[in-house]
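Complex shown without one protein chain; remaining protein chains in place.
Note that the chains are named A and B in the order they appear, and that numbering of residues resets to 1 at the start of each chain.
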Amino acid sequence: MIKKISSVLIVTFFISTGAANPKTFYDLGYKWKTDQGKTVTLKSFKGQKVVATMVYASCQTACPLIIKKLQKVHEVLSKHKVAAQFFIVSFDSKRDSYKKLGHFKMHNDLNEDNWTLAVGSEADTRAYANILGIKYSQNPESGEIMHDNKIILIDEKGKIVKSIEGLDASIEKEDLF
Amino acid sequence: MPRFLVYLVILTFGHTFQVFSSSPAEIPAGSFTPLFGLDKNQKAFRVDAFLIDRTPVTNSEFNQFIKTHKDWRRSQKTSLVADQNYLKHWRADGPSIKQLHLPVTNVSWFAANDYCTWKGGRLPSTLEWEYVAAADSKKADASKDPEFTSKLLKWYEKPSGDENPRPVGANGENFYGVKDLHQLIWEWTYDFNATFVTADNRQDGDKMKNFFCGSGAINANSREDYAAFMRYAFRSSLGASFTVNNLGFRCAYDKKN
Partner (left out) sequence: MHRACGVVLCVFWISVFGSAAKAELPVEKAILTVPPEVPPPITRTRPAKVVVEIEVVEKVGKLADGVDYTFWTYGGSVPGKFIRVRAGDTVEFYLANHPNNKLPHNIDLHAVTGPGGGAASTFTAPGHKSKFTFKALNPGLYIYHCATAPVGMHIANGMYGLIYVQPEKPLPKVDKEFYIVQGDFYTKGKFGVKGHQPFSMERAIDENPSYVVFNGSALSLTGDNAIKAKVGESVRLFVGNGGPNLVSSFHVIGEIFDKVYYEGGTNFQEHVQTTIVPAGGSAIVEFKLDTNGTYILVDHSIFRTFNKGSLGMLKVDGEQNKAVYSGKEVDEIYLGDESVAKNLKGKPDTTAQEKPGKKLDGKTLYARNCAMCHQESGLGLEGVFPPLVKSDYMYKLANKKDRTELISIPLKGLQGKITVNGKEYNGIMTAVSNLTDEDLATLLTWVTNTWGNSAPAFTTEEIKKARTTIGNGPGAGGH
(Lines give C-alpha, C1' and ligand atoms only; values in the text may rest on other atoms or scores of the structure.)
Protein backbone atom coordinates (compact mmCIF):
# COMPACT_ATOMS: atom_id res chain seq x y z
CA MET A 1 0.00 0.00 0.00
CA ILE A 2 2.74 2.40 1.07
CA LYS A 3 4.71 1.46 -2.01
CA LYS A 4 1.72 2.33 -4.22
CA ILE A 5 1.20 5.71 -2.55
CA SER A 6 4.84 6.61 -2.73
CA SER A 7 5.09 5.71 -6.39
CA VAL A 8 2.05 7.86 -7.13
CA LEU A 9 3.64 10.70 -5.20
CA ILE A 10 6.89 10.25 -7.03
CA VAL A 11 5.17 10.33 -10.40
CA THR A 12 3.29 13.48 -9.41
CA PHE A 13 6.53 15.00 -8.22
CA PHE A 14 7.96 14.39 -11.63
CA ILE A 15 5.13 15.80 -13.58
CA SER A 16 5.28 18.97 -11.55
CA THR A 17 9.02 19.55 -11.73
CA GLY A 18 9.12 18.63 -15.38
CA ALA A 19 12.30 16.66 -14.86
CA ALA A 20 10.38 14.09 -16.86
CA ASN A 21 11.57 13.70 -20.41
CA PRO A 22 11.76 17.06 -22.16
CA LYS A 23 12.03 16.41 -25.87
CA THR A 24 11.40 19.98 -26.95
CA PHE A 25 11.62 23.46 -25.49
CA TYR A 26 7.88 23.38 -24.79
CA ASP A 27 8.20 20.25 -22.61
CA LEU A 28 10.39 21.96 -20.03
CA GLY A 29 8.34 22.11 -16.84
CA TYR A 30 9.67 25.32 -15.25
CA LYS A 31 7.00 27.61 -13.85
CA TRP A 32 7.12 31.33 -14.55
CA LYS A 33 5.18 34.31 -13.30
CA THR A 34 4.67 36.80 -16.12
CA ASP A 35 4.64 40.57 -15.94
CA GLN A 36 0.83 40.24 -16.11
CA GLY A 37 0.84 38.18 -12.92
CA LYS A 38 -0.09 34.93 -14.69
CA THR A 39 1.62 31.60 -14.02
CA VAL A 40 2.76 29.90 -17.21
CA THR A 41 4.96 27.09 -18.45
CA LEU A 42 6.67 26.98 -21.81
CA LYS A 43 3.83 24.79 -23.07
CA SER A 44 1.91 27.99 -23.71
CA PHE A 45 4.25 28.67 -26.64
CA LYS A 46 3.67 25.34 -28.33
CA GLY A 47 3.75 25.53 -32.11
CA GLN A 48 5.24 29.03 -32.17
CA LYS A 49 8.69 30.42 -32.87
CA VAL A 50 10.28 31.86 -29.72
CA VAL A 51 13.00 34.48 -29.34
CA ALA A 52 14.33 33.89 -25.81
CA THR A 53 16.79 35.74 -23.63
CA MET A 54 17.52 36.63 -20.02
CA VAL A 55 18.07 40.01 -18.40
CA TYR A 56 17.50 41.57 -14.99
CA ALA A 57 15.69 44.78 -14.20
CA SER A 58 18.43 46.55 -12.22
CA CYS A 59 21.10 45.95 -14.86
CA GLN A 60 22.70 49.21 -15.94
CA THR A 61 25.22 48.11 -18.53
CA ALA A 62 24.41 45.36 -21.00
CA CYS A 63 20.70 44.80 -20.51
CA PRO A 64 19.55 48.06 -22.12
CA LEU A 65 21.69 47.10 -25.10
CA ILE A 66 20.24 43.64 -25.25
CA ILE A 67 16.73 45.06 -25.22
CA LYS A 68 17.71 47.31 -28.11
CA LYS A 69 19.02 44.30 -29.99
CA LEU A 70 15.78 42.42 -29.31
CA GLN A 71 13.81 45.33 -30.65
CA LYS A 72 15.88 45.21 -33.82
CA VAL A 73 15.15 41.48 -34.11
CA HIS A 74 11.48 42.27 -33.63
CA GLU A 75 11.64 44.88 -36.36
CA VAL A 76 13.35 42.58 -38.87
CA LEU A 77 10.94 39.71 -38.20
CA SER A 78 7.91 41.97 -38.48
CA LYS A 79 9.18 43.36 -41.74
CA HIS A 80 9.47 39.86 -43.17
CA LYS A 81 6.12 38.87 -41.64
CA VAL A 82 7.64 36.14 -39.46
CA ALA A 83 5.56 35.60 -36.34
CA ALA A 84 7.42 34.92 -33.10
CA GLN A 85 6.98 35.18 -29.31
CA PHE A 86 9.54 37.23 -27.37
CA PHE A 87 10.13 35.64 -23.97
CA ILE A 88 12.42 37.39 -21.51
CA VAL A 89 13.23 35.75 -18.18
CA SER A 90 14.87 37.52 -15.25
CA PHE A 91 18.15 36.27 -13.76
CA ASP A 92 17.23 37.90 -10.47
CA SER A 93 14.68 35.50 -8.98
CA LYS A 94 14.95 37.18 -5.57
CA ARG A 95 14.66 40.88 -6.38
CA ASP A 96 12.70 41.07 -9.65
CA SER A 97 9.04 40.68 -8.77
CA TYR A 98 6.54 40.34 -11.60
CA LYS A 99 5.38 43.88 -10.90
CA LYS A 100 8.90 45.20 -11.30
CA LEU A 101 9.06 43.43 -14.64
CA GLY A 102 5.80 45.09 -15.60
CA HIS A 103 7.41 48.49 -15.02
CA PHE A 104 10.49 47.41 -16.95
CA LYS A 105 8.30 46.37 -19.88
CA MET A 106 6.55 49.71 -19.97
CA HIS A 107 9.75 51.66 -19.50
CA ASN A 108 11.30 49.93 -22.51
CA ASP A 109 8.24 50.18 -24.75
CA LEU A 110 7.84 46.44 -25.14
CA ASN A 111 4.14 46.88 -25.56
CA GLU A 112 3.01 44.50 -28.22
CA ASP A 113 1.23 41.25 -27.37
CA ASN A 114 4.08 39.05 -28.29
CA TRP A 115 6.43 40.34 -25.56
CA THR A 116 6.39 38.43 -22.24
CA LEU A 117 8.65 39.08 -19.26
CA ALA A 118 8.76 36.49 -16.51
CA VAL A 119 10.44 35.40 -13.30
CA GLY A 120 10.70 31.99 -11.61
CA SER A 121 12.37 30.20 -8.71
CA GLU A 122 16.14 30.30 -8.34
CA ALA A 123 16.43 26.59 -9.17
CA ASP A 124 14.25 26.86 -12.30
CA THR A 125 16.11 29.99 -13.44
CA ARG A 126 19.48 28.25 -13.15
CA ALA A 127 18.26 25.13 -14.97
CA TYR A 128 16.57 27.17 -17.72
CA ALA A 129 19.74 29.21 -18.27
CA ASN A 130 21.64 25.94 -18.53
CA ILE A 131 19.24 24.68 -21.22
CA LEU A 132 19.74 27.87 -23.22
CA GLY A 133 23.51 27.85 -22.61
CA ILE A 134 23.55 31.22 -20.86
CA LYS A 135 26.23 31.59 -18.16
CA TYR A 136 25.69 33.82 -15.18
CA SER A 137 26.98 34.35 -11.68
CA GLN A 138 25.67 36.24 -8.71
CA ASN A 139 28.05 37.76 -6.21
CA PRO A 140 26.82 36.23 -2.92
CA GLU A 141 27.48 39.44 -1.03
CA SER A 142 26.76 42.34 -3.36
CA GLY A 143 24.00 40.52 -5.25
CA GLU A 144 25.44 41.81 -8.52
CA ILE A 145 24.89 39.56 -11.53
CA MET A 146 27.38 38.94 -14.33
CA HIS A 147 25.97 37.23 -17.38
CA ASP A 148 26.38 36.27 -21.03
CA ASN A 149 24.49 38.28 -23.59
CA LYS A 150 22.81 35.77 -25.84
CA ILE A 151 19.56 35.61 -27.77
CA ILE A 152 18.31 32.07 -28.42
CA LEU A 153 16.02 31.22 -31.31
CA ILE A 154 13.59 28.32 -30.96
CA ASP A 155 11.67 27.12 -34.02
CA GLU A 156 7.99 26.19 -34.20
CA LYS A 157 8.83 22.54 -33.42
CA GLY A 158 10.44 23.55 -30.12
CA LYS A 159 14.00 22.97 -31.28
CA ILE A 160 16.78 25.39 -30.30
CA VAL A 161 18.16 26.45 -33.65
CA LYS A 162 20.46 29.40 -33.08
CA SER A 163 22.36 31.34 -30.45
CA ILE A 164 23.14 34.98 -31.26
CA GLU A 165 25.95 36.32 -29.10
CA GLY A 166 27.08 39.78 -28.07
CA LEU A 167 25.52 43.20 -27.90
CA ASP A 168 26.11 44.56 -31.40
CA ALA A 169 22.70 45.22 -32.93
CA SER A 170 23.31 44.78 -36.63
CA ILE A 171 20.77 42.12 -37.50
CA GLU A 172 19.81 40.87 -40.94
CA LYS A 173 17.08 38.41 -41.88
CA GLU A 174 19.76 35.74 -42.63
CA ASP A 175 20.95 35.95 -39.03
CA LEU A 176 17.54 34.84 -37.77
CA PHE A 177 15.17 32.00 -38.61
CA MET B 1 33.13 -21.37 16.01
CA PRO B 2 35.82 -18.65 16.26
CA ARG B 3 35.71 -18.13 12.51
CA PHE B 4 32.01 -17.45 12.65
CA LEU B 5 32.64 -14.88 15.37
CA VAL B 6 35.30 -13.20 13.27
CA TYR B 7 32.88 -12.88 10.37
CA LEU B 8 30.22 -11.50 12.69
CA VAL B 9 32.60 -8.91 14.05
CA ILE B 10 33.63 -7.89 10.54
CA LEU B 11 30.04 -7.66 9.40
CA THR B 12 29.06 -5.55 12.40
CA PHE B 13 31.90 -3.13 12.10
CA GLY B 14 31.69 -3.15 8.35
CA HIS B 15 28.08 -2.12 8.56
CA THR B 16 28.88 0.57 11.09
CA PHE B 17 31.61 1.92 8.85
CA GLN B 18 29.14 2.04 5.97
CA VAL B 19 26.57 3.89 8.04
CA PHE B 20 29.15 6.23 9.54
CA SER B 21 30.77 7.10 6.24
CA SER B 22 27.49 7.56 4.44
CA SER B 23 26.19 10.39 6.62
CA PRO B 24 27.20 13.78 5.28
CA ALA B 25 30.00 15.78 6.85
CA GLU B 26 29.17 18.99 8.68
CA ILE B 27 31.13 21.93 7.37
CA PRO B 28 31.34 24.87 9.77
CA ALA B 29 30.78 28.44 8.61
CA GLY B 30 33.83 30.41 7.71
CA SER B 31 35.44 32.84 5.33
CA PHE B 32 37.15 31.90 2.07
CA THR B 33 39.00 33.61 -0.79
CA PRO B 34 38.18 31.71 -3.99
CA LEU B 35 40.28 32.04 -7.12
CA PHE B 36 37.45 33.76 -9.02
CA GLY B 37 34.32 35.67 -8.13
CA LEU B 38 35.45 38.46 -5.84
CA ASP B 39 34.78 42.05 -6.75
CA LYS B 40 37.65 44.55 -6.69
CA ASN B 41 36.68 45.74 -3.21
CA GLN B 42 36.00 42.30 -1.73
CA LYS B 43 38.64 40.29 0.09
CA ALA B 44 36.78 37.07 0.90
CA PHE B 45 33.32 35.56 0.96
CA ARG B 46 31.50 34.34 4.00
CA VAL B 47 30.47 30.69 3.67
CA ASP B 48 27.46 29.62 5.76
CA ALA B 49 27.58 26.25 7.49
CA PHE B 50 26.32 23.38 5.33
CA LEU B 51 26.59 19.61 4.93
CA ILE B 52 28.23 17.72 2.11
CA ASP B 53 28.52 14.06 1.08
CA ARG B 54 31.72 12.49 2.35
CA THR B 55 32.31 10.71 -0.96
CA PRO B 56 31.09 11.18 -4.53
CA VAL B 57 27.85 9.50 -5.61
CA THR B 58 28.51 5.93 -6.77
CA ASN B 59 27.13 3.97 -9.71
CA SER B 60 25.15 1.88 -7.23
CA GLU B 61 23.54 4.92 -5.59
CA PHE B 62 22.74 6.50 -8.93
CA ASN B 63 21.18 3.24 -10.04
CA GLN B 64 18.80 3.45 -7.03
CA PHE B 65 17.77 6.89 -8.30
CA ILE B 66 17.07 5.54 -11.77
CA LYS B 67 14.98 2.65 -10.43
CA THR B 68 12.54 5.21 -9.03
CA HIS B 69 12.95 7.81 -11.81
CA LYS B 70 12.36 5.90 -15.00
CA ASP B 71 12.69 9.05 -17.07
CA TRP B 72 16.38 9.12 -16.26
CA ARG B 73 16.95 5.66 -17.69
CA ARG B 74 19.63 5.54 -20.33
CA SER B 75 17.36 4.91 -23.26
CA GLN B 76 15.10 7.81 -22.40
CA LYS B 77 17.55 10.64 -22.49
CA THR B 78 17.44 13.34 -25.11
CA SER B 79 19.95 15.98 -26.05
CA LEU B 80 18.26 18.71 -24.05
CA VAL B 81 19.28 17.34 -20.64
CA ALA B 82 22.04 14.81 -21.40
CA ASP B 83 24.19 14.09 -24.44
CA GLN B 84 24.48 10.75 -26.22
CA ASN B 85 27.24 9.42 -23.91
CA TYR B 86 24.96 9.49 -20.87
CA LEU B 87 25.84 6.44 -18.69
CA LYS B 88 27.60 4.85 -21.64
CA HIS B 89 29.83 2.84 -19.29
CA TRP B 90 26.86 0.88 -17.90
CA ARG B 91 25.41 -2.30 -19.33
CA ALA B 92 21.89 -2.16 -20.67
CA ASP B 93 20.43 -3.19 -17.31
CA GLY B 94 22.63 -1.07 -15.07
CA PRO B 95 26.16 -0.95 -13.63
CA SER B 96 28.22 -4.15 -13.44
CA ILE B 97 29.29 -5.50 -10.04
CA LYS B 98 32.78 -4.09 -10.53
CA GLN B 99 31.32 -0.62 -11.06
CA LEU B 100 29.00 -0.50 -8.04
CA HIS B 101 31.37 1.36 -5.70
CA LEU B 102 33.09 3.45 -8.34
CA PRO B 103 32.04 7.11 -8.61
CA VAL B 104 29.28 7.58 -11.19
CA THR B 105 30.44 9.46 -14.28
CA ASN B 106 28.98 10.25 -17.71
CA VAL B 107 26.13 12.12 -16.03
CA SER B 108 25.01 15.61 -17.00
CA TRP B 109 24.41 18.55 -14.68
CA PHE B 110 20.67 18.02 -15.05
CA ALA B 111 20.96 14.39 -13.91
CA ALA B 112 23.18 15.33 -10.97
CA ASN B 113 20.87 18.18 -10.04
CA ASP B 114 17.78 15.95 -10.07
CA TYR B 115 19.54 13.25 -8.02
CA CYS B 116 20.48 15.73 -5.32
CA THR B 117 16.95 17.16 -5.24
CA TRP B 118 15.67 13.59 -4.74
CA LYS B 119 18.09 13.22 -1.80
CA GLY B 120 16.68 16.34 -0.19
CA GLY B 121 19.69 18.42 -1.06
CA ARG B 122 21.32 20.17 -3.97
CA LEU B 123 24.61 20.41 -5.82
CA PRO B 124 27.22 22.35 -3.83
CA SER B 125 27.99 25.85 -5.11
CA THR B 126 31.47 26.32 -6.58
CA LEU B 127 32.34 28.45 -3.55
CA GLU B 128 31.26 25.69 -1.14
CA TRP B 129 33.08 23.02 -3.10
CA GLU B 130 36.33 25.00 -3.30
CA TYR B 131 36.01 25.88 0.41
CA VAL B 132 35.89 22.21 1.44
CA ALA B 133 38.45 21.19 -1.18
CA ALA B 134 41.05 23.70 0.01
CA ALA B 135 41.67 21.45 3.00
CA ASP B 136 44.35 18.81 3.30
CA SER B 137 44.38 16.20 6.05
CA LYS B 138 45.75 18.63 8.64
CA LYS B 139 44.35 22.08 7.99
CA ALA B 140 41.30 23.82 6.60
CA ASP B 141 43.09 25.88 3.95
CA ALA B 142 46.10 24.31 2.25
CA SER B 143 45.54 26.19 -1.01
CA LYS B 144 48.76 28.19 -0.61
CA ASP B 145 50.77 25.09 0.28
CA PRO B 146 53.01 24.27 -2.73
CA GLU B 147 53.30 20.62 -1.74
CA PHE B 148 49.52 20.27 -1.70
CA THR B 149 48.96 22.06 -5.01
CA SER B 150 51.81 20.24 -6.77
CA LYS B 151 50.30 16.92 -5.70
CA LEU B 152 47.06 17.97 -7.37
CA LEU B 153 48.86 19.18 -10.51
CA LYS B 154 50.42 15.76 -10.79
CA TRP B 155 46.94 14.19 -11.05
CA TYR B 156 45.82 16.75 -13.61
CA GLU B 157 48.81 15.79 -15.78
CA LYS B 158 47.85 12.12 -16.00
CA PRO B 159 45.50 11.14 -18.81
CA SER B 160 42.27 9.59 -17.43
CA GLY B 161 42.66 6.68 -19.82
CA ASP B 162 45.89 5.69 -18.06
CA GLU B 163 44.25 5.39 -14.64
CA ASN B 164 42.62 2.40 -13.02
CA PRO B 165 39.16 3.20 -11.65
CA ARG B 166 39.14 3.32 -7.86
CA PRO B 167 36.20 2.83 -5.48
CA VAL B 168 35.11 5.87 -3.48
CA GLY B 169 36.42 6.29 0.03
CA ALA B 170 39.63 4.37 -0.46
CA ASN B 171 41.88 7.32 0.35
CA GLY B 172 42.19 9.33 3.53
CA GLU B 173 39.86 12.11 4.58
CA ASN B 174 40.65 15.78 4.67
CA PHE B 175 40.42 18.17 7.60
CA TYR B 176 36.61 18.18 7.38
CA GLY B 177 36.25 14.40 7.15
CA VAL B 178 35.51 14.55 3.43
CA LYS B 179 37.18 12.23 0.92
CA ASP B 180 38.00 12.10 -2.77
CA LEU B 181 37.57 15.80 -3.55
CA HIS B 182 40.84 15.41 -5.44
CA GLN B 183 42.57 12.78 -7.51
CA LEU B 184 39.53 10.69 -8.33
CA ILE B 185 37.12 12.54 -10.65
CA TRP B 186 36.12 16.10 -11.59
CA GLU B 187 32.85 17.13 -9.89
CA TRP B 188 29.77 19.16 -10.96
CA THR B 189 28.84 22.22 -8.97
CA TYR B 190 25.57 24.10 -8.97
CA ASP B 191 26.97 27.19 -10.71
CA PHE B 192 29.80 25.50 -12.62
CA ASN B 193 29.60 28.00 -15.47
CA ALA B 194 29.44 31.10 -13.34
CA THR B 195 33.04 32.16 -13.69
CA PHE B 196 34.26 33.99 -16.68
CA VAL B 197 37.44 32.09 -17.36
CA THR B 198 37.12 32.91 -20.98
CA ALA B 199 37.98 29.92 -23.12
CA ASP B 200 41.02 31.92 -24.16
CA ASN B 201 43.05 32.33 -20.98
CA ARG B 202 44.88 35.41 -22.22
CA GLN B 203 41.75 37.54 -22.31
CA ASP B 204 40.95 37.21 -18.64
CA GLY B 205 42.08 40.74 -17.99
CA ASP B 206 39.95 42.08 -20.84
CA LYS B 207 36.42 42.85 -19.81
CA MET B 208 35.01 41.67 -23.14
CA LYS B 209 32.01 43.91 -22.51
CA ASN B 210 30.33 42.68 -25.61
CA PHE B 211 29.89 39.19 -24.22
CA PHE B 212 29.60 39.68 -20.53
CA CYS B 213 28.24 42.44 -18.45
CA GLY B 214 28.73 43.40 -14.85
CA SER B 215 31.90 44.92 -13.50
CA GLY B 216 34.48 43.30 -11.34
CA ALA B 217 35.99 39.97 -10.80
CA ILE B 218 37.12 38.69 -14.12
CA ASN B 219 40.69 38.55 -12.96
CA ALA B 220 41.84 35.61 -10.92
CA ASN B 221 42.66 36.30 -7.30
CA SER B 222 46.04 34.61 -7.33
CA ARG B 223 48.03 33.46 -10.33
CA GLU B 224 49.94 30.86 -8.35
CA ASP B 225 47.19 28.37 -7.51
CA TYR B 226 47.50 26.51 -10.79
CA ALA B 227 45.54 23.54 -9.51
CA ALA B 228 42.51 25.76 -8.83
CA PHE B 229 43.02 27.46 -12.19
CA MET B 230 42.78 24.13 -13.92
CA ARG B 231 39.60 23.21 -12.07
CA TYR B 232 37.93 26.47 -13.09
CA ALA B 233 39.15 25.97 -16.66
CA PHE B 234 37.68 22.47 -16.73
CA ARG B 235 34.34 23.65 -15.36
CA SER B 236 34.11 26.44 -17.88
CA SER B 237 34.58 24.01 -20.78
CA LEU B 238 31.33 22.26 -19.83
CA GLY B 239 27.77 22.68 -20.95
CA ALA B 240 25.02 21.52 -18.60
CA SER B 241 23.98 18.66 -20.88
CA PHE B 242 27.56 17.38 -21.25
CA THR B 243 28.57 13.98 -19.95
CA VAL B 244 32.27 13.28 -19.49
CA ASN B 245 33.81 9.99 -18.42
CA ASN B 246 35.88 11.56 -15.65
CA LEU B 247 33.17 13.90 -14.32
CA GLY B 248 30.81 12.95 -11.46
CA PHE B 249 29.35 14.74 -8.45
CA ARG B 250 28.37 14.74 -4.80
CA CYS B 251 25.50 16.49 -3.00
CA ALA B 252 25.34 19.27 -0.45
CA TYR B 253 22.55 19.95 2.04
CA ASP B 254 21.37 23.07 3.82
CA LYS B 255 21.92 23.03 7.53
CA LYS B 256 18.63 22.86 9.39
CA ASN B 257 18.78 25.13 12.40
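What we mean here is this: contacts are C-beta pairs under 8 Å (C-beta built on N, C-alpha and C of every residue); 3 or more make two chains touch, one makes a residue touch a chain.
This one's a predicted model, so the numbers in the text were calculated from it and none came from an experiment.
For the omitted chain, the shown partners it touches in the full complex are B. Across B:Trp90, B:Phe229 or B:Phe249, the single residue that touches the chain missing here is B:Phe229.
When you scan B:Gln64, B:Ser96, B:Ser137 or B:Ser237 for touch with the missing chain, the hit is B:Ser237.
Touching the missing chain, out of B:Ser79, B:Ser96 or B:Asn245, is residue B:Asn245. Screening B:Asp93, B:Glu147 or B:Asp162 against the full complex identifies B:Asp162 as the residue touching the chain left out. Interface with the hidden chain, as seen from subunit B, comprises residues 85, 150, 153-162, 197-204, 226, 229-230, 232-234, 236-238, 242-246.
Please note the rule applied: only the chains that are shown with their structure count from here on.
Separating the centre of subunit A from that of subunit B, both taken as means of CA atoms, is a distance of 29 Å. Interface residues of subunit A, counted against subunit B in their complex, comprise 7, 10, 14, 17, 19-25, 28, 59, 61-63, 123, 126-127, 130-131, 133, 135-142, 144-149, 165-168.
Those residues of subunit B that touch subunit A in the shared complex are 37, 39, 42, 45-46, 68-69, 71-72, 76, 78, 80-81, 109-110, 113-114, 117, 122, 127, 190-191, 193-196, 209-217, 239-241.
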